[in-house]
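In what follows, a single structure is set out as structure tokens and then discussed.
With one protein chain held back, the other chains of the complex are shown just where they sit.
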């Protein structure tokens, strides 16, 4: 497996077409598209890694997986009254679907849905507490107290996030927002700025691969059933309007972020994080997807 | 497992809300909504079944799985130039998406996409030959020469299928149709009228569960990789605009038909067919989905 | 006024950018984009004309004005149960809106709406009679028995009209079609192939300018009120998704056709026909619009 990981990074380094680094968040636009890392955490807790696997990046939309787990723990299945579980058939920040479906976002992984998820967490906490709760949840998942939030990126998004502000006010206009728009957006921009390495992210994702526990024989973070269900949403909705193609080519549940990170889970086998900042047309890591495709095929880990 | 199947049928019989039988095809509207059957075919070739598992029904859109496999065998990956692999975010017979995306259907399981798939088969055969090819393919898959086409249902659809005719002409207006609209539609209406029992359908679906072979140690129908990839499309697109919910609740790749049939595959483990004619709001079998949800949970067969 | 007409043609001849001749109907693609004609018929019956004003062209969608008047005479305001009176906000042959609004076209001047109008005429006649009725109506309006249908163009559209066929079957799938799709389409393709010169068309349009009569002191074709109302639909819907811009720039009710013809009416003053085959991006005559803008401004005939 060390070999597979190393080979994956080697081949990734050779790829000429690297995609485009996200430009709408100034801090993200500065990152070098040659970067590529991978980390695989197994049921026994061992983590195999290669490339820029220890370099930190904000996780952006990968954070939506963690807030979803946290929100389901807090408000339970009532969350599904406010957000659906269907692929969207449109871009990650599309506002169009909300108009057709009365302010109920299609799923928790498009931006509007993730805002509703974060808003539901805020209903139980003050904004600062909510953020602390999210940070402390991710630290516990990864078993790493050094994980932090990149304030410069959070600030950068706060200043340029007109699209997310529009989504939030739009949800509020349909009554699908419980807190002040600025409060929920503040927490949302900060959760996206959670800064992690591939190694840290692969460890934080274990609970989804191992039935809700962070490893074989470990205590459960969420119930077995809930872990499976979150993984189901990852496969149908985890790559925005490229989810079908990702399932077809790679064949495992995964969630991508606009920073070029992807968290993938191989049920009962491994949790994998890859990172490479160049994006394809759907806003998913171009090289990251190729690395996952290769390593999953080499190890025969497709769930299908 | 016999017990699980039997219990599933017992509980299905007790359910009060049965959904609505499809009314737009007159022949389908006559079926008794109390019907419920299940059949599970294992890797060793054994088939466990219960309820109305031997009663025949047309398979309708479940046929799209078989024509997809056949078309990929015929024209290969060139098929993907004419049809996408993304969930649609809209109803099974929606024409709207085609207008936004220049006549390329979102995936091979919405009606427009299935018409393109059938049209690609016709490019290599005369209409009658194409139909014979499809029938003979399904018979081989199920290893059952008695499988036939219900001419009355095919005729019924031919007369009332304005929506499918509209889709076909619309595709043609974008140049995404190679044969005469009437010829392709004729084959399409007949493939939907393939008449099978749950037992026959579960046997015909084995190649998707067992890596392209119709059972352990049997010859391959399609390559290992292609079988997995078709299963991937089933999980993201197999239940129209209810695919996300089906993955969330049931957790296995599956394809539904408006007759109330569903074909589900548990990779490396089993191929399952259920039938109950009442439909939910997305056009998928209401009781069939519940039977699958129960049996998959009881046997712990979720792929996540 | 002769001067204004002549000057208009002169200036039109000098314009470099001529638009693109419609290519989707092969017969139309052959026409010389340098052609430009104008004819103005006044209340006293006099017709002033210039340029290629006597050359014949099929009138295409301008025919929708005549069939609307005929259908309202035949079925009356019941027509409005099957078609709306609102601008569409989309292209002339868009099918999208029908899906959102249950098969009721937005207005009688988009293709779907015009098909419903023709279909309502067919409900009272056999197809051949319906066509004869339309031809005889237009001949009476223009007081010219030589007006005929260009069979080659009609045939050309019949063979390539997949989009219109899709619209018709789609309407039928919503139950908004009373006759066989082929019959209504046959009449529709022939009405679009009505062949007229600017002089003939300006004479045929008189009834809309003069309160329903074909000139001062003449018998009424339609009631005063109906003539005004058809003109109102012309100004809001007569130029597809360029209607707002046409009203803004030219300022009179008008209906365009993809052959480059436009029929405009100046209430109580004149009926104007212009022709130049090059089209702008909305499918309306580029030079024709400029000719109308100039002549209306020069004569101060804007209705606003």
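Read from first to last, the chains carry the letters A, B and C; within each, the first residue is number 1.
Everything that follows uses one rule, which is that contacts are C-beta pairs under 8 Å (C-beta built on N, C-alpha and C of every residue); 3 or more make two chains touch, one makes a residue touch a chain.
Note that this is a predicted model, so its numbers are computed, not measured.
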Who does the absent chain touch among those shown? A, C
Answer key for C:37, C:84 or C:283 versus the chain not shown reads C:84
Sites on chain A contacted by the missing partner chain, in the whole complex: 94-96, 98-100, 162-163, 165-170, 172-173, 181
Where chain C meets the chain that is not shown, the residues are 84-90, 97, 106-107, 227-229, 231-233, 235-237, 241-245, 247-248, 251, 253, 267, 302-304
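As a convention for this text, only the chains that are shown with their structure count from here on.
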Same-site or different-site touching of chain B by its copy chain C, using the half cut: same
Measure off the straight-line distance from the CA centroid of chain A to the CA centroid of chain C, and report it in whole Å. 55
Averaging over Cα atoms per chain, report the distance between chain A and chain B in Å. 32
Can you check how far apart chain B and chain C are, centre to centre, with Cα atoms defining each centre and the answer in Å? 47
Counting only residues that touch at least 2 other chains, which ones in chain A make the list? none
